[in-house]
Every structure is written in structure tokens, then in C-alpha cells.
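The following block contains the structure, expressed as C-alpha cells.
Shown here: the complex without one of its protein chains, the others still in place.
Here the chain labels run A and B in written order, and each chain numbers its own residues starting at 1.
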Amino acid sequence: MSISPACPAPIQQHETVQMAHGAGGRLSQALMQRVFMPHLSNAFLDQLDDQAKFDLPAGRTAFTTDTYVVSPVFFPGGNIGELAVHGTVNDLAVGGARPFYLSAGFVLEEGLPLTELETIVRSMAEAARKAGVMIVTGDTKVVGKGQCDKLFINTSGIGIVREGISVSCRNLQTGDSIILSGSVGDHGMAIMTSREGLSFQSSITSDTAALNAMIEAILDAVPSVHAMRDPTRGGVAATLNELAVSSSAGIEIREGTIPVKPDVRGACELLGIDPLHVANEGKLVLSAAAEDAAKVIEVMRSFECGRDAAVIGSVVGDHPGMVVMRTAFGSRRVIDLPLGEQLPRIC
Amino acid sequence: MCLAIPGKLIEISIENGLKMGVVDVNGSKTRACLEYVPDIQAGQYTIIHAGFALKIIDEEEAAESLKLWQEIFESGAFDHDGEIPYTVIT
Partner (left out) sequence: MKYIDEYRDPKLARQLLQEISRKTTRHWTIMEICGGQTHSILRNGIDQLLPAEIELVHGPGCPVCVTPLESIERALAIASQNNVIFTSFGDMLRVPGNSKDLFMVRSEGGDVRIVFSPLDALQIARDNPSKEVVFLAVGFETTAPANAMAVYQAAREGIGNFSVIVSQVLVPPAMRAILSSPDNRVQGFLAAGHVCAVMGYSEYEPIAEEFNVPIVPTGFEPVDLLAGILKTVEMLEEGKAGVVNRYGRVVSREGNPAARKIIGKVFEVTDRQWRGIGTILGSGLGLRKEFEGFDAEKKFGVIHIVATESPLCMSGSVLQGKLKPDACPAFGRECTPAHPLGATMVSSEGACAAYYNYHRNVTAL
């Protein structure tokens, strides 16, 4: 009779996320070394401290946070990783800030294939590099199967507001031109048409992009820009309403001036959805004095993400707090905030 | 009541014994059931409602009625230059 000298060794090489990956032990470290560090490595993160320590240039600090829960996590034109970087970079940039550092918090669902996680982390690293920001601190937690949808990501960002720049959604002035950097509805319709059950074979791709380089160039050319917003959830309609309410100003937009890609328009018509209500992830709504509009447009159009920039309307003295569309037929209608989630309709 | 949008049939197939097709709506492609337009050919336009093609669009009739309107208007039967009558709802 022989006695086995050792218990069977636990599996240490997994192909999917395990609860133990979030428990802080050996598997947590393995996950860091295998998936995160090869892509995100930088002088701050490599310290593996519980916090990042850094100096910031002089100026007012801008600080923002956002959580990304998109489903599906891989969508035509991108994935949740780059979205999480672009979104937070853009939230800083539209405030007139130069983004510097990001944090990244991950909530992973047990069973998520590590190859998928790695693809997402790689996209984040790539997006950060392109946008000129560093992910300097992070955290990972694992939740049981079914407790989240593959993964959620939170990113926070720190930037420094440029000297002499004062953009605010309360700054709209009568006579301003309202400028949109490109086509509306790309991201939301890419997500919707890629969901199961809607019978689409769609070509629509998300517009997810970092706007900071374009905004930097706009502010170089026109430092007196009054307001900037990125029209994400709720679409351009929600953003314009927020601007109108915050500034107690009226906004009139003109039908036919708002760029919509053909396939996005086709899908919107078919599903009965107004493209103005659909989310964007790489667009800018900007308000500037009418005499500066041509210069802003010129700068926007020199960037890929601003190629289709157009003046879509103006700030008016009438109907403060309200957004009104002048239709192609000369009539007017109120553009309201969308009510929650956009649903495909048959009637 | 009923959103029905025109699109161009680009592909015909049989699924679960039903005649199905792919319809191009301005560049977005969607699946539609073709059982109610048995004579449809690829390249024809149809209107889609709730995933079903309901009618082959009558191209001739469409072209004719547009032409007819334009002719009436171009014959100068009425004034072209007047402003759109504009009334605000109260």
C-alpha cells in the first residue's frame, strides 16, 4: 500500500474569470500579471501601490467619474474598454480641461473568458495612449455568475483646466451658433441593431472616440467658446435641453442641418426612433459667438471625428429653457427630453 | 398605427418553411418575412411592418402620381410665390 504524499494541486491556470481572481490572493496577482500589466504598464501603475502619487501642472483641477455598463460589451466599432477611456477623457475635455490621469475599476462576472478581458484591457491601453492619458491606478472585483453582464468598468479622470478658458453650460448667449461635430445616433444604433432579437444585419458602427485633441485645437483657435457638451445618453436632444435650461436661453435648430448617416437613418426610420434621442460617444455640441462659427467648423473638419461638423441652429431670445425645431416646411415643434430608454416601436 | 417603411429586397431565402428575405433600408439591412408578397423579386421595393413585407411598392403608380402633381403645379394653376400660410395653434 502506498500513500500519496501530496493532495491534488489546485488549478492555477484558468481560461475564465474565477471568484478567486478577486480575492486578493495568488490568483489576483496572476490576473494582474497576465492580463492587466502587459498592456497598462507605466511608471505609476508599476509601483503596485494602493494609490498613485503624482504632481499636476498649475491651474484649476477638473475631476470626473463615469461607469460603463454597455451590453453587448463588444459592439460594432468598439468595446466597453475604449468606451470607458473615451467617455471620461471627453467629460474632462468638454469642460476645457486637458486630461492627464485616469483610474480604472473593474467588476468582472465569474466565467468571463480571460481572452475577452484581455482584448478589452488592450483596447483601453490603446485608447489611453492615443488620447495622451495614463491609467495610473485601478481595482478589480469579481461577482458571481449572473450578478453583472460580463463586466462593468468605472473610470475617473483628472485634468487641468486651460488658462483663460471658461466654458459652462450656463454660458449660452443670444445669437450664438450651435455647432455639432458630426453625425448623430451612431453609437446608440450600433448597440441597438447588434442586440439579439431585432433581426438586423447592420453595418452601423459606434462613433466612440476621444475628443480632447479636437477640443484642444478648437480652444487654440477660438478661446472664447461659450459652452461644450458631449451628447451621450439622451442624444443631442437631451444635451440641447440641458444647455437651454442651464442658461435660461432658447435654442432653435433647423431640420435638415443635422447630419445623420444613411444606415443610421434607415434603422431609425424602421424602428421608429428619433436620431436626436440616440446616444453618441464621440460627438461634440458647442455654442460660440456666430462670428466664430466658421473658424470652429474649419478646425473640427480637420479632425476625423469632426469631419461632418455643421452649424445646426442658434441661441434665441424667445422661449427660454426650450429647444425648438424649425421644420423643413416652416413649422415649429418642441424638441423635448427623451423619456428613458429608446424602444423600437411598430406604431 | 403602423410604422411601415420602404426598403429594397436584396436576398431571398427559406427559413422554417417560410419565404424570408433581407431588405436594405437606406443601408441598414433587416430580415423580413416575404410570405405575403409571393411574387416579389430581388431589387423590388416593399414596405416592412413588424418584420413582414406587406406590399410590393407600385413604382409606376408612384412615379405617375408625383409627375401628375408636379405637372399641375407647373401649369401655373396657382400662385407659386406666396408664403406658407402660418398659424400658431392655441
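Here is the rule we use: a residue touches a chain if its C-beta (ideal position, glycine included) is under 8 Å from a C-beta of that chain, and two chains touch if they have at least 3 such contacts.
In this text, all values refer to a predicted model and were calculated from it rather than measured experimentally.
Taking every chain of the complex into account, the omitted one touches A, B.
Which of A:Pro72, A:Gly132, A:Pro223 or A:Gly272 touches the hidden chain is settled by the complete complex: it is A:Gly272. Residues touching the missing chain, restricted to chain A, are 197-199, 262, 265-266, 269, 271-272, 318-319, 322, 324, 327-334, 336, 339-340, 343-347 (touch as defined at the top). Within the entire complex, the positions of chain B that touch the omitted partner chain are 1-6, 8, 16-18, 25-26, 30-33, 35-38, 45, 47, 49-52, 54-55, 57-59, 61-62, 65-66, 69-70, 73, 77-80, 82, 84-90.
Going forward, only the chains that are shown with their structure count from here on.
Separating the centre of chain A from that of chain B, both taken as means of CA atoms, is a distance of 36 Å.
Against chain A, in their complex, chain B makes its touches with residues 1-3, 5, 7, 22, 24-32, 48-51, 84, 86.
Looking at the complex, you find that chain A touches chain B at residues 193, 199-204, 261-267, 269-270, 272, 329-331, 345-347.
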